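A single protein chain has been omitted from the complex, and every remaining protein chain is retained in its original position.
Each chain carries a letter (A and B) given by its place in the written order, and its residues are counted from 1.
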Amino acid sequence: MPHKWAMVIDLDRCTGCEACVVACHAENNIATAGPDQAARGRAKHWIRVERYWEGEFPNARVRFQPVLCQQCDNAPCEPVCPTFASYHTPEGLNAQVYNRCIGTRFCANACPYTVRHLNFYNPEWDKPLHLQLNPDVSVRSVGIMEKCTFCVQRIRSAEIQAEGEKRELKDGEFNPACVQSCAPKAMVFGDLNDPNSEVSRLSRSHRSTKLMGELGTKPNVDYLERDSWQNGKNI
Amino acid sequence: MEKTSEQIRADLLRPLFSTGPGYWTAVAIAASMVLAGVFAFCYQVYNGIGVWGLNSPVFWAFDITNFVFWIGISHAGTLISAILRLCNAGWRRPVTRCAEAITVFALSIGAIVPICHLGRPWLFYWMVPYPSERHIWPNFRSPLAWDFIAISTYLTGSTLFLFLPIIPDCAAARDLTRGWRRKLYSLLSLGWQGTPRQWHRLETAMHIMAIAIIPVAVSVHTIVSWDFAMTPVPMWHSTIFGPYFVVGAIFSGVAALILAMALLRKFLRLDEYLQPIHFDHLGKLLLTMSLLWVYFTFAERLTTWYGNDPSEMAVFWSSIRQQFAPLFWTMVVCNFIIPFPFLAIKKLRTITGTVIASTTIVAGMWIERFLIIVPSLEHKYLPYSWGTYRPTWVEITLMVAGFGMMALLYLLFSKLVPMISMWELEAGVRKAPAVPRHVVSLKPRPATGIAESEPFATDLSR
Partner (left out) sequence: MRALYALYSDPDAAQRAVNALKTAAGSLGIADRQIVVVTAEPFDGYDFSDEHAESPMFLIASFTGILGGLVGYWLTRFTQVSYPLPTGGMPIVPPWTNAIIVYELTMLGAIAGTVITLLVMAGLPQFGESLSDPEVWHGKILVGVTEPPEKARPELEKHLRQAGASEVKATA
């Protein structure tokens, strides 16, 4: 049975600490944009924690939502890429093939979650930060689109390891960097095709919603919330 | 005023031989605009696409605005040349070549813009379907792949559509010139002789191509509009985009044609050939397109407002009331308020009147393309990701270079080839006899000697 990778994020646990953001930068060789570029709207975070305020003081409430590539089954970013740089893998991931990308940026426009990012310049790391680059992940050059891959390098590494050891992958054996670094354990990652995995169990929860599921993109990230944002209820 | 065949040819071939300092000044200005654009593009390739004003989420702005704008302008030639040719409207004859030239040049510029907008422009050829060593073909499900095929087809078709009727005029130029010009036109005319067989083949070919090029033109701009409509972006994902863009294209194309004709009339001294009646006819056409544009704009905005979808309304209000309001209402004024009196009132539908209307329309249609793209991208579904856009000098320079390139190509073309199709003009003047002459019914006539040709009739409104 092929794997189908999915993620569940419990918004009732998320504290907005953004450890996931930092971990993702470190794992995936994402350069920081710098204050000037960020001011121009070019901050590049494969996972970002959106913060929304609701209500007025003294009844103000803040809500954090980590948004990353939803690895949609019906991804709108995939059919529009003229060079097949964006396509769907057999394991349910939306792959971004850096070598094929010519930078038309159509995928970024088509993505309703705005999770795709462009390398506006060649990324640079001030010394000695260049020593901290992850050798398992390529460094993308200018003009190439990039986005969250569910740390596909970790997935492939674990799969190859398991194959070499002639065994199945265990649930929770490996995690993407963001899931690994989540302190309140709000994020869970695993194989949806395995009915016993934590991800399968949680996605069946009554608190489970999809972000903009009504668009029909069939995202593979479930958000768990006791009261949905749309209802605007306060706990 | 009556003109002989000889005078017509002399008038229309004169610009090929006599060039004043004004021409060279115009060429210098246009060429410097193009050079500035080349410099800006090299700067962009060297430093990265970041030198533009794009950001997340506004990944397309000036680049695609210019792309859609130039493809839109290219619909001038098709409408005038092909549709009027099929309707056998006589007044089209002096106008066809200027129109077809606009189409070819605007399409060429429109084809270059997407290459310049790529993040990695040196890999643009990956859009071409060929068996590559990368073991991959273009994704034919992508609207950009459709764009590539459609624009290539349209460019090929319009270039041929422009070039075929030029052949007899090049033959005339060949026979009436000497030296290097004679050699050049010998090559361009492909050895055209002018036998009835050749004329028939040419006219049949033009007829077939006129029939073929119209659906191609409609499909091209529809496919360009689907670059937007095929995405789930608020106020992009609408079925109205296909027809809306085609109408907008013809609208801006006719306006550009009127401008080009007015300039040609003035600078090539073609007053007797491009007459007020032509501008009057085109003005009426422009009025129709303006009203159609208003209809489509109203229909699109009304359905959005009535539907009251929150994501769409965010885009809607940003155009109508908030940060894009000045641009939006300028567009309405440029596309409708100002042109309407100049085009609807017969007394005002003069050459000056139509030129004023056309200038504002060309500006207004550029703004319209911009307003389709940027407000929607600035306000996509998640408010956290909303953004703003400001162009940089690189994008503005590239835009200006596009206009410079158009002017340059047009200027060079007007020196190479007569801007009015001589043989079509003459063929229109010569009336076909009501009854074909047969040997049997031929009435004997006294020997006339070499008489003057039929005088050139000034009434070209047939």
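As a working rule, a residue touches a chain if its C-beta (ideal position, glycine included) is under 8 Å from a C-beta of that chain, and two chains touch if they have at least 3 such contacts.
Here the structure is a predicted model, which is why all the values come from computation and not from measurement.
Peer 1: For the chain left off this view, which of B:R14, B:K266 or B:R430 is in contact with it?
Peer 2: Touching the chain that is not displayed is residue B:R430.
Peer 1: Kindly state which of the options B:W126, B:W192 or B:F316 is in contact with the chain not pictured.
Peer 2: From the options B:W126, B:W192 or B:F316, the contact with the absent chain belongs to B:W192.
Peer 1: Specify the residue from the set A:E50, A:D73 or A:D136 that touches the hidden chain.
Peer 2: Per the contact definition at the top, the residue touching the missing chain is A:D73.
Peer 1: Sort through B:V216, B:L285, B:I361 or B:L398 and give me the one touching the missing partner chain.
Peer 2: Checking the options B:V216, B:L285, B:I361 or B:L398, the one contacting the hidden chain is B:V216.
Peer 1: Could you pull out which residues of subunit B are in touch with the chain that's been left out?
Peer 2: Subunit B touches the chain not shown through residues 4-6, 9, 129, 135-141, 145-146, 149-150, 152-153, 156-157, 160, 164, 167-168, 172, 175-176, 186, 190-205, 208-209, 212-213, 215-216, 219, 223, 422-424, 426-427, 430, 432-439, 442, 445, 447-453.
Peer 1: Hey, which subunit A residues sit against the chain that's not shown?
Peer 2: Given the touch definition above, subunit A has residues 73-79, 81, 84, 86-88, 218 touching the missing chain.
As a working rule, only the chains that are shown with their structure count from here on.
Peer 1: Going by the contact rule at the top, pick out the subunit B residues touching subunit A in the complex.
Peer 2: On the subunit B side, the touching residues are 47-50, 53-60, 114, 117-121, 123-124, 126-127, 134, 136, 138-139, 141-145, 148, 227, 230-233, 377, 380-382, 384-385, 387-388.
Peer 1: Please name which positions on subunit A make contact with subunit B in the complex.
Peer 2: So the residues of subunit A touching subunit B come out as 37, 40-44, 48, 50-52, 67, 76, 79-84, 100-106, 108-110, 112-114, 117-122, 142-145, 212, 215, 217.
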